[in-house]
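Yeah, one chain of the complex is gone here, protein chain that is, but the others are all in their spots.
In order of appearance the chains are A and B, and numbering begins at 1 in each one.
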Amino acid sequence: MGRYVIRRLLQMIPVFIGTTFIIFTMVHALGDPVAALFGDKAPDPAVAAQIRQQLGLDNPLIVQYGDYMKGIFTGDLGTTFSGQPVTELLKTAYPTTLKLTVVAFTFEVIIGIGLGVLSGMRRGHLADTGVMVMTLIVISIPTFVIGYVLQYLFGVKWGLADATVPEGAPIQSLLLPGFVLASVSLAYVARLTRTTIAENSKADYVRTAVAKGLPRRRVVTHHLLRNSLIPVITFLGTDLGALMGGALVTERIFNIHGVGYYLYQGIVHQSTSTVVGFVTVLVIVFLLANLLVDLLYAVLDPRIRYA
Amino acid sequence: MPDQQPNKPNGVPDDANTELSSAFAQTPTLGAMEVEGMLEKEDLTHAPEQSSESVGITDREVPRSLWQDAWRELRRNPIFIISGILIIFLVIVAIFPGLFDSTSPLQCDLSKSQQGPTSGHPFGFDTQGCDVYARTVYGARASITVGVFATLGTALLGTLLGGLAGYFGGWLDAVVSRIADIFFGIPILLGGLVFLSVIPSRSIWVVVAFIVVLGWPQLARIARGAVITARQQDYVTAARALGAGNVRLMLRHILPNSLAPIIVVATIALGTYISLEATLSYLGVGLKPPTVSWGIDISAAADTFRNAPHMLLFPAGALCITILAFIMLGDAVRDALDPKLR
Partner (left out) sequence: MGIHATEVTATTGRGRTADSEDAPLLQVKNLQVEFRTRDGVAKAVNGVNYSVRAGETLAILGESGSGKSVSSQAVMGILDSPPGFVTGGEIVFKGQDLLKLSKEQRRKIRGTQMAMIFQDALSSLNPVHTVGTQLGEMFRVHRGTSKSEAKKKAVELMERVGIPAAKERVNQYPHQFSGGMRQRIMIAMALALEPDLIIADEPTTALDVTVQAQVMELLADLQAEYNMGLILITHDLGVVADVADKIAVMYAGRIVETAPVHELYKRPAHPYTRGLLDSIPRLDQKGQELYAIKGLPPNLLRIPSGCAFNPRCPMAQEVCRSEVPPLHAVTEADGTPIEGRGSACHFWKETIHG
């Protein structure tokens, strides 16, 4: 197990460097941040050069990247051009997005696995067909369309939920956005759960469990589900990152001031440090989630642990 | 000692399997992860032997290949027929939109802004006073083009890189796998927001290129796994022993036997790429007017949804039906190519 963890961690290093470097390079291609600082006015060349030097923008990109990475490990993500530290922006934005993600993840786990188990256990029955058709439709509708339609129905027409999320984002106002964010992932979880259950129910060890005379409930919980949920949990873990990405869309529909909102502002205003900072943190979270999943996988499946 | 080997399916080496396990795409919009989860444990390339081995149930007198079997299966699957007809129809609309509409999607009359459906204009008008029906018909081209070409691109690039990595192994495999990991490390919507806002041109091909750049690792991993499995088959060893060269081995023996999982994942990915294009356009980093796209129209209609829902519902409906058709096709193809699910 120890060796496995270390190998996974070592593999993560080049991925982390590569990913952040690509993001860094792309963001710097966004345009000249100093010019953006001056807005429509043409900057005085001398002043611009001075600012560049101050910010280290006259160094080669790779050096700037190195400096930035140093900053990250000391908790310094630079400042926006208005002088606000990026870390502070993150502190305002992240809790909201995190709350939204947690709400969505809860929906995904409970409803997704629930529907998948229901469908997988009663293959060919009406419930199964219903779940399959429903999930297929949900997968086919892009999240932002689901978002607008549900916002209109629940928020406007029936008045059952807040159409937009107020400042501070209380949990109950995040239920609808959370469900919208979770919808597509939820459908995938249900289908994946169904597939693995259907597959494993034909497995030899399930037949053995039946031949042992175990009660059906025990066969299902201790053998069928225990094994079938391993790939589902793997998926859920990797999907955590996707939820954070998808939050960009959901936050826009419901006017939530989270990571997506600030990131979007950063791109519009060509604020390099904001964009790089936010994206880097998202990528780190994403990579950590992947790592966590790999470790979880090893915990759940001894064949990997002892390989 | 073979007994000590963990119960890895089909002898795919450890690393291959852990790679696959992290091969779940990071975003549902770039999906098909359900299929991958399945492929992780299954090996479609084994299908011909398996089906002829399950004695008694299968037809012994007429041995059929996986492809013939799959085709026979598809032909009697109503889902395949429905989605197939739908897709043919959509492709015709995309190529010859003029057949279905005489007005131009760019000919607009502001005085008719946001008017509901009237005779001759069954879908009504949008804010600019453009005919929503015309825009919906002409919007098919952008979506289908992006979907088809992005899928072709990711499939070709992914199969090539993943296949070579799986076939040669060693440093090539290590390099390709790490590069794939790097691109996997970027959530696709996030990447779209950053990358596409850099590029001033918003032609369809830029969006296609973007999807290919971030999408190929998914296919590469599938291809890599399938090639590693195929390479270990006895008939490949036999062909090698008979002196077949690398190129011949790859093209004649390994490629045909690795295609099934690649095709399955690619077909389902097609639907999700269409959805992705619409989402990117919605976020303002995908296609831009004057290109006619469902994503742009939905985005534009969103603000006035309460007053003029028809502006959003018609293009959104068209979009959903298109995605649904491709995902259903992918589902049917997967069922046909995977004998274990029969």
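Simple rule for what comes next: a contact is a pair of C-beta atoms (placed from the backbone, for glycine too) under 8 Å apart; a residue touches a chain by one contact, two chains touch by 3 or more.
Given the structure is predicted, the values throughout are model-derived calculations rather than measurements.
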Seminar exercise, completed: Which of A:12, A:149, A:214 or A:296 touches the missing chain? It is A:214
Seminar exercise, completed: Touch with the missing chain holds, among A:28, A:99, A:194 or A:223, for A:223
For this session: Go through subunit A and note every residue touching the omitted chain.
Result: 202-205, 207-216, 218, 222-223, 226-227, 230, 300-303, 306
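Basically, only the chains that are shown with their structure count from here on.
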For this session: Calculate how many whole Å lie between the centre of subunit A and the centre of subunit B, each centre taken as the average of the chain's C-alpha atoms.
Result: 21
For this session: Using the touch rule from the top, collect the residues of subunit B that touch subunit A in their complex.
Result: 6-8, 14, 17-18, 21-22, 24-29, 31, 33-34, 37-38, 40-42, 178-179, 181-182, 184-190, 193-195, 197-198, 271, 275, 278-279, 282-283, 298-299, 302, 305-306, 309, 312, 316, 319-321, 323-324, 327-328, 331, 340-341
For this session: Would you pull the subunit A residues touching subunit B in the complex into a rising list?
Result: 11, 14-16, 18-19, 22-23, 26-27, 29-30, 136-137, 139-145, 148-149, 152, 156, 184-185, 187-188, 191-192, 195-196, 198-199, 202, 231-232, 234-235, 238-239, 241-242, 244-246, 248-249, 252-253, 263-264, 267, 275, 279, 282-283, 286-287, 290, 293-294, 297, 303-304, 306-307
